[in-house]
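In this view, the complex is presented without one of its protein chains, the others remaining in place.
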Amino acid sequence: MAKYILKRILYLFLTLFIIATITFFLMKMLPGTPFSNQNRLSPDQLAIVKAQYGLDQPIFIQYIRYIGGLFQGNLGTSFQFNNEPVTQLIGQRLAPSMQIGAQAMILGTILGILLGAVAAIRKNSWVDTLATFVSILGISIPSFVLAVLLQFYLAYKWHIYPVALWDNFQSSVLPTIALAALPLGNVARFMRTEMVDVLSSDYIELAKSKGNSEWQVVIKHALRNSLIPIVTIIGPMAVSTMTGSMVVENIFSIPGIGEQFVKSITTNDYPTIMGLTIFYSFLLILVFLVVDILYVLIDPRIRLGNGGND
Amino acid sequence: MEIPQIPKDKFKLLNNAGNKEQEKIGTPALTYMQDVRRRLFKNKVAVVCLTLLTIIVFISVFAPIIAPYNPNAQHATLSNLPPKLGNLNIPGFNGYQNMGGKMVDAYAQVHAPKGTYYLLGTDYLGRDLLSRIIYGTRLSLIVAVLATLVDLLIGIPYGIVSGWKGGMTDNVMQRIVEIVSSVPNLIVVILMMIILKPGLISIVLAIAITDWVTMARLIRAQTFQLKEQEYVLAARTLGESSTKIATKHLIPNLSSTIIIQTMFTIPNAIFFEAFLSFIGIGIPAPNASLGTLLSDGQKAFRFLPYQMWAPAIILSIIMIATNLLGDGLRDAFDPQSSD
Partner (left out) sequence: MDKILEVKDLHVNFATYNGTVQAIRGVNFDLAAGETLAIVGESGSGKSITVRSILQLLAKNADINKGTILYHGEDLLKKSKKEMDAIRGNKISMIFQDPMTSLDPTMTIGKQVAEPLLIHNKVSKKEALGRAEEVLRLVGIPNPKERMNDYPHQFSGGQRQRIVIAIAIVDYPEILIADEPTTALDVTVQAQIIDLLKELQQKIGTAIIFITHDLGVVAGIADRVAVMYAGKFVEYGSVDEVFYNPQHPYTWGLLDSMPTLDTSEDDHLNSIPGTPPNLLNPPKGDAFAPRNEYAMQIDLEKQPPFFKVSKTHYAATWLLHPDAPKVTPPKGIQKRFEKFKKLGDK
């Protein structure tokens, strides 16, 4: 097990290194720098600024420096935002993103599990139809469309929540709902399929034959067995939540990294784009790693090696 | 127990032995595709979605004929007009607008020529929204279809080769797939968009470059299974060429996987296009796509909500219909997958 985790961590760094390298050279291929469109600097001034950012060095030296910096946890310095180090930018803006991201994933997962489970237990009833309808809406309607609609009705028209503001929990409600729809839909769908499968399995019938009531069967046997595979969709869920957060943060003016990323794209702030790309990749690969380990830990069939063939 | 009274002649042996009728199979056999079609058309939701999508595709294909105005023609004087449906007085579609608490005929205010009406109103440059939505949908669909095609062109051969060759080739090809898929999709797409010039081709490439991996994986897994099937083994033993085996035996058997996966790639591509355009690095102005229309609509929605509604609804309908149709197809191809 320890060996497996170590191997995965090694892979993580290898992948990050590849991503960093590709990102670096892609960025260098881009024509122009952000300075060229900034207050017409004289050639001398431009040279000074370039030297300040180390842009006067050969590309290879720049690359070595950049990668070296990465190992020390330095993601470079932003061209915008008062020349702040990118790591500092991330530090300041991580909390709001994490908050709405985590809230959305937790809310979506819990509601999705409940909806999917009830739909499976009451298969082909109106609850099932409703659950299917809700999950297809959650999956289909892009988070930014939902965000815009929520903003218009709940904030602008009915004044229940702030339109665009970031201070207290209240202001995180709408972005959370907008982001939770997709995980909710996915989890509900997945849960329903899993649970229908589990409920028709032989061991559920055996559990019934033991004298368990319908709900005892669900709670003691069906839920646990259907919940284990849910773990596998946490990774993709994190990816989609991250994607969604970029626009949703923008729509609700939340000072998070998603909003930062979009801003740095539109202002050609390459160090920030690069830094955030690497940071995002790190975060997601880490989530996938944790999920894989978690899965091994909670499923007894995997935990004990390749048993079952004895 | 009493013994029932039965006429004696009923007790004659029928001599059933060797009766061939017994081995007859009752129901006529359907081919696989007939069966799939029958199941698909029995699924009402799928049929409704298929119809909706057909209509949308039809309108998009014939956009130049159907759109009432040039989607990029600007009329500075006729900007931000609310929807008006002829001279019919339907609330919400009568050209009236709430201005300072009073309903005002916006068309009269700007002295629009008589007989001028915009079904879904106009945007801030006085462009007809309906025409823009029709053209925008067309563009979004083109992006989706092209991205899916590129996706198929890379993913299917890659998957087949990887699965068919196996061994070292497969190993190397799978490591590449692993690395590509360990980078978050969106980041690759965004990086591609920054590097390439904004535009249709860039979006298509950016989406396809990340999407083919899923297809390649599915196809590889299936090819692996098919390779071991007796009829493929038989074809190999008979010395059929690899290309012939691929086209004659593999592709037809992979078709269900391909069709189903395609139905999930299309909404994904539509989503990415809208997403990129929404954050401003997608389709460049003045062309409209569902993403740019939504982005424009969002900026103005406090005062002119109609500008946001139409693209939001169309985008949602396309997404819902493709997803549901995908579900329907999956159930039709593989009846066991649905409970």
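Think of it as A and B in the order they're written, each chain with its own count starting at 1.
Everything that follows uses one rule, which is that contacts are C-beta pairs under 8 Å (C-beta built on N, C-alpha and C of every residue); 3 or more make two chains touch, one makes a residue touch a chain.
Computed from a predicted model, the values in this text were never measured in an experiment.
Colleague: Sort through A:Lys7, A:Lys28, A:Lys157 or A:Arg301 and give me the one touching the missing partner chain.
Modeller: Answering carefully, the residue with contact to the hidden chain is A:Arg301.
Colleague: Just checking the interface: what residues of chain A touch the absent partner chain?
Modeller: Counting only chain A, the missing chain is touched by 201-203, 205-214, 216, 220-221, 224-225, 228, 299-301, 304, 307-308, 310.
Colleague: Pick out the residues on chain B that sit against the missing chain.
Modeller: Residues of chain B in contact with the hidden chain: 1, 3-4, 6, 8-14, 16-17, 19, 21-23, 26.
In this section, only the chains that are shown with their structure count from here on.
Colleague: So the centre of each chain is just the mean of its C-alpha atoms; given that, what is the distance between chain A and chain B in Å?
Modeller: 25
Colleague: Report the residues of chain B in contact with chain A in the complex, numbered from low to high.
Modeller: 179, 182-187, 190-191, 194-195, 267, 271, 274-275, 278-281, 294, 297-298, 301-302, 305, 308, 312, 315-316, 319-320, 323-324, 327, 339
Colleague: Tell me, which parts of chain A touch chain B in their complex?
Modeller: 15, 18-19, 23, 26, 29-30, 123, 136-137, 139-142, 144-145, 148-149, 151-152, 156, 196, 200, 239, 242-243, 246-247, 250-251, 261-262, 265-266, 273, 277, 280-281, 284-285, 288
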